[in-house]
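Right, chain A next:
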Amino acid sequence: MMKYAYFPGCSANTTGKSFTVSTAYVAEKIGVELVEIPDWNCCGTSAAALTSPELAVALPARSLAIADRELPGLDVVAPCAGCYRSLKTSLAFARESEENRELIKKIINAPYEAKADVLTLLDVLATDEARETIAAKVQRKLRCLKVACYYGCAMVRPADVCECDNVEDPMEMDDLMELIGAEPVDWAFKTECCGAAQQMTIPVQAKPMIERIFQNAVANGADCIVTSCPLCMLNLDMREAEINRARVANGLEPFDIPCYYFTELIGLAFGADPDEVGIDIHFHPAKTLLLQRELDALELEEAENIARAEEARKKAEMAAKIAAKKAEKAAKEKAAKEAAAQAAAQPEEGKEAAE
Partner candidate 1 sequence: MSVVETNEAAAQVPENWEPKIIAFCCHWCTYTGADLAGLNRMNYPANVRVLRIPCSGRMNPQYVIEALNKGCDGVLVCGCHPGDCHYVTGNYFARRRMMIFKRLLEYEGLEPDRFQVRWISGAEAGKFRDTVMSVVEQVRALGPLNLTREIPYFELPAVPDGEEAFDAVPEEVVPEEVSA
Partner candidate 2 sequence: MILNKKNLTPLLESMAAGRDVFVPARVDGVAKFALFGEGVECAFDLVNTTMPPKDLLFPQTQKMYHFDVDANGNYRIREYDESREQVVFGIRPCDMRSIVCLDEVFLTKGFVDEFYANAREKLLTVCIGCASAAETCFCESMGVDPQAAPNADIMLQDCGEVYRVLAQTPKGEAEVANWAAFVEEGDAEPVACELSLAVDMDGVVDKLEGLYDHPIWENLSIKCLNCGTCTYVCPTCHCFDISQDMRRKDGVRFRCWDSCMFSEYTMMAGGHNPRPEKLERVRNRFMHKLNFFERRYGMSLCVGCGRCVEKCPVALDITRLIDDIGACDVVPVAQAE
Partner candidate 3 sequence: MSRIGVFLCYCGSNIAGTVDVEAVAEMARSLPEVVYVETNKYTCSDPGQEGVKNAIIEKGIDRVVVGACSPRMHEPTWRKLLADTPVNPYMLEVANLREQCSWVHKDREVATAKAIDLVKMAVAKVARLQPLHSIEIPVHKKALVIGGGIAGMQTALDIADAGFQVTIVERETSLGGKMVMLDKTFPTMDCSACICTPKMSEVGNHPNITVKSYSEVENVSGYIGNFEVTIREKAKFIDYNLCTGCGACETKCPAKVTNAFEQGMSQRTAIYKMFPQAVPAKPVIDAEHCLKLTTGKCGVCSKVCPTGAINYEDEDKLTTETYGAVVFATGYKLIDWKPLYPEYGGGKYEDVITGLQFERLVNASGPTEGHVLRPSDRTEPKSVVIIKCVGSRDPNKGKAYCSRACCMYSAKHAHQYLDKVPDGKCYVFYMDVRTPGKGYDEFYMNTLHDGAQYIRGRVSKIYKEGDKLICKGEDTLTSSQVTVSADMVVLETAMVPADGIDELAAKFTVGRDADSWLVEAHAKLRPVETNTAGIYLAGTCQGPKDIPDSVCQAGAAASKVIGLLNKDALQSNPQISRVNETLCQGDGACVNICPYGAISIVEKQFRENSRKVVRPVAQVNPGLCQGCGACTVTCRAGAMDLLGYTNESIMREVDALCQW
Partner candidate 4 sequence: MTAQDTIRARARELLESGEVASFVGWEAGRFANQTTPLIISDPADADKLVFNEYCVNTLAKYVRDLVPRGKVGLVVRGCDSRGIVRLIVDQVIKREDVYLIGVGCPGVIDRKSGEPLKKCTECRHNNPVICDEMAGDEVAKDAPADRFAEVREVELMAQPERSRYFESIYAKCIRCYACRDVCPCCTCRECFVDARRENWVGKQNNVAENRFYGLTRVMHIGDRCIECGECERVCPMDLPLMKLNRKVIQDLNDLFGEFESSMSLDEGPEPLITYDLADREEFM
């Protein structure tokens, strides 16, 4: 039974609504219990560090302290990458030395042992137990859907805090996609920055960062981009229209790349209807591609069935010919043996006759 303390984060019921809905759906389906941390507070990703370093460390620590106290023994899951990084940095700071923990305790004036670990949703779903249940629960493989897995920066950097295996080329989400039948594409912008807040402050310079991501995805044959961070989703999905407008103005082909949360696709694979997993509230139209690919999948299946049937027929034919040949050979041998036996028997008859 997989049970975790759940830190939703501010985007859960706002911009990241579909992420939360699909996460709930998937979690319920594979039996992962996410117990929300009571009275959790903002993780401070956006502005805390600007005001004071102590605040940036203490804000997330308060929620972690509540988790330690209320939900002892449970690790904390923070699906949103921004929350994950803040919590993880605070945890690393607390575990670094005794004085650091004392400082935090003084600020949040509550006991805090920094026992619970902080995980991303990917870590949770990447465990063997979760993978088995996912594989078992898959009803419809999302075949011929080419996905470009986009991890963003917050989940992987800084490497020593986020304990990421390969900062440039992580594979956790790719493996999950393979599990549900999709085809992850090998591309180079998995952890490239999406411009995050800069999209608001210096949009002109930041726009190309997103455009490049789409360009590389398309260049490597991806149909869509799968991500696990509400902010990345926001930047990619919401700003695709603007970028397309700009491209059309410059006479370039507009992109048609929908973006999904990986939990949405897993939900689909479990047979969920797109609306159930929050695919209805995307900026860029996301359903048409799914239907298209569903159709392709069916056609592919059909073609495969035909091919398989053809193969079976051919095999049967050849088997029959072999059997016929074998029977013929056996018959010939029997005949030869009888002839030989008769020849041996004659001299005896001759001999008997002679006595």
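A quick word on the picks: all candidates are chains of the complex that A comes from, given by their letters.
Everything below uses one rule, namely that a contact is a pair of C-beta atoms (placed from the backbone, for glycine too) under 8 Å apart; a residue touches a chain by one contact, two chains touch by 3 or more; residues count from 1.
On a predicted model such as this, the values are computed, not experimentally measured, just so you know.
S.K.: Of the numbered candidates 1, 2, 3 or 4, which one touches chain A within this complex?
M.R.: 3
S.K.: Would you pull the chain A residues touching candidate 3 in the complex into a rising list?
M.R.: Touching candidate 3 from chain A are residues 166-169, 187-189, 192, 215-216, 219-220.
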